[in-house]
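Here the complex is missing one protein chain, while the rest keep their positions.
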Amino acid sequence: MLGFLIQRLIQAAVVMMLISALVFIGVFAVGNPIDVLISPDVTQQIRLDTIAAYGFDKPLWEQYLNFLDRLVHGNFGRSFVFNMPVLQLILSRLPATLELTVAAVVGAMVIGIPLGMYAGYRPDSPVTKTIMGLSILGFSVPTFWIGLVLIMTFAVHLGVLPAGGRGDTVAVLGVEWSFLTLNGLSHLFLPALNLSLFKLAMMIRLARAGTREIMLTDTIKFARATGQSEWTILRRHVLRQIAIPIVTVLGLEFGSTLAFAVVTETIFSWPGVGKLIIDSIQSLDRPVMVAYLMLVAFLFIVINFLVDIAYAALDPRLRTRRA
Amino acid sequence: MTALLEVKNLATHFFTRNGVVKAVDDVSFTLDTGEILGLVGESGSGKSMTGYSLLGLIDPPGRIVRGSIRLKGQELVGLPQRELRSLRGRRLAMVFQDPMTTLNPVLTIAEQIRLAIEAHERVSPAASRARAIDVLTRVGLPDADARLDSYPHQFSGGMRQRVAIAIALLNRPDLIIADEPTTALDVSIQAQILTEMKSLVRDLGTALIWISHDLAVVSAMASRILVMYAGRIVESGPTAAVLRTPQHPYTNGLLNSLPSRAAPGQELTQISGLPPSLATLPPGCAFHPRCPKADGVCQTPPDVTASGARGWRCHHPLHGEAA
Partner (left out) sequence: MDKATPLGRFWAEFRESHIATAALALILAVGTLALLAPWIAPQNPYDIGTLVLMDARRPPGHVGANGFVYWLGTDAQGRDLLSATMYGLRISVQIGVAAGFIAFVVGATLGATAAFVGGRIEMLVMRFIDLQLSFPAILLALVLSALLGQGKTQIVIALVTAQYAYFARTAHGAASAERAKDYVEAALSTPLPASRVIFRHILPNCLPPLIVVATVQVANSIALEATLSFLGLGLPVTEPSLGTLIANGFQYMLSGRYWISIYPGIALIVLIVAINLVGDQIRDQLNPRLKR
């Protein structure tokens, strides 16, 4: 097991290096690196000073090492628009996005898995057909559209939920969280629902396919032959087995959900990292863009790593083989 | 003395898109306490389906369309699922062919045994473990305590099957149905398991229905034998008598095709033709298209002729009316 972990860690480190190299080439070698660091409206003297300070007149490989050095120290430059260190800026907005994403993923799991299992257990019932029909919609309809419809229905027509923004927050561990207040929850509900729908549809389809496949196996027949109830079978045999592909997908999709948060945050004016990146793109706040790329890549690698571990933890067959 | 099991005119049909498949058609037999009965037939003869029917494990689109199954006088056909479930694993048990697929790959042996016990009564983890060790030792699994926390894939095929047999024996059922339990195992292991099962059921007084396509295996185990073809029982009687003087041409064909019966250097005899599709059975006797003794009268279905302990379903028995 330890060898497995170390192997994965090394792989993760290698990938990070690769991505940093790619970003470096893309930004510093191809583009004009100065534009990434200095706002276009500074004096010529400041430009020259910066060039010297960052060593843009040095050979490329030396610049790369400087770049890596800066990365490791968390120095991503300063945002043009907000005039504060980029890392700090991103970290201040991260909790909001995390809150939204976690709420969406948890919601998708808690609702999607039981629904999908039911659909797999009773494939021909009319309830199942409805569920599957709705899941196609959740799958196909673009997130931004659903967001619009949600706002229209709940905020405009019914007026029961707010149309945007984040609610009141409570500080826990030095970070502001909004789900701990009722007002915060009312603001969190619609965007989380919006973000979760795609994953929900995916969970339903996964759980259904897995359940259907497993219900036809001899394991279930044998369990029935021992007199175990259908409920026990679903809970202890089916759920345990479909957990494996679901966890894998969940892990990978967590990253994708984080990415899709960009759309949801824009529509609901949710002050998270996603909205930040869109605003930055539109205002050409390049340091933020670069930092966002790197941090997202890092996050993905971490997530992939965690999923690998979870996979090995859930499927005992993998443990002995790797060791 | 009432028999342990009385099956009368059992018929299990599958209502598929391509027609009605008569998997089991008019099967009748009795079984006494502690008796070992062999059920022989090729794939598609309906032998496994008969076994499933006894436990009520027929899934849609199939169902038992008529007939009666009486266990110690209690009628099983038409019994609500809840009551059937309380009988399964307690009074009736089943062992399947491939233990790799019957045991759940992601649960430990201890957990699976525990589920089988908890299906019928509440037990403490310690009590469940004690019973598990007891029953595993009884089936000849060495070092049972250490083995309990292993997973199925960590065992060899023979050991896995012993675990499955142990689970079947957990609640000391009156009847165990074994569906080709040794077919997937090495020949040497096969012999071991056969001997062990024979002594186990003798010690516990459990009746056993041994389903197999292998006449040699069945003849070693069973005191009485039923030969099935195309969903019907075509011959029945004490094993020794049936094998010595088979009445039905099909039984005769099966015996002659055994490699042990052929003289060295001689070609193996085969039964000509192929088994019929169970959706489109030939009229009258299902075997007549392949039978060397068939003639016009075989177009009408033959009735069961009983003579002493033997029975056959044929218009032209090989040894006339003599048993």
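Think of it as A and B in the order they're written, each chain with its own count starting at 1.
Following the convention adopted for this analysis, a residue touches a chain if its C-beta (ideal position, glycine included) is under 8 Å from a C-beta of that chain, and two chains touch if they have at least 3 such contacts.
Given the structure is predicted, the values throughout are model-derived calculations rather than measurements.
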In the full complex, the chain left out is in contact with A
Identify the residue among A:L68, A:I111, A:A163 or A:L180 that touches the chain left out of the display. A:A163
Considering the complete complex, of A:Y64, A:F144 or A:Y311, the missing chain is touched by A:F144
At which residues does chain A meet the chain that is not included here? 15, 136-137, 139-145, 148, 151-152, 155-156, 163, 252, 255-256, 258-260, 262-263, 266-267, 277-278, 281-282, 289, 293, 296-297, 300, 304
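Here, only the chains that are shown with their structure count from here on.
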Averaged over CA atoms, how far is the centre of chain A from the centre of chain B? Could you give it in whole Å? 53
Tell me, which parts of chain A touch chain B in their complex? 217-219, 221-229, 232, 236-237, 240-241, 244, 314-317, 320
Within their complex, chain B touches chain A through residues 55, 57, 85-90, 93-94, 96, 98, 101-107, 111, 115-116, 118-120, 151, 153-154, 164, 167-168, 170
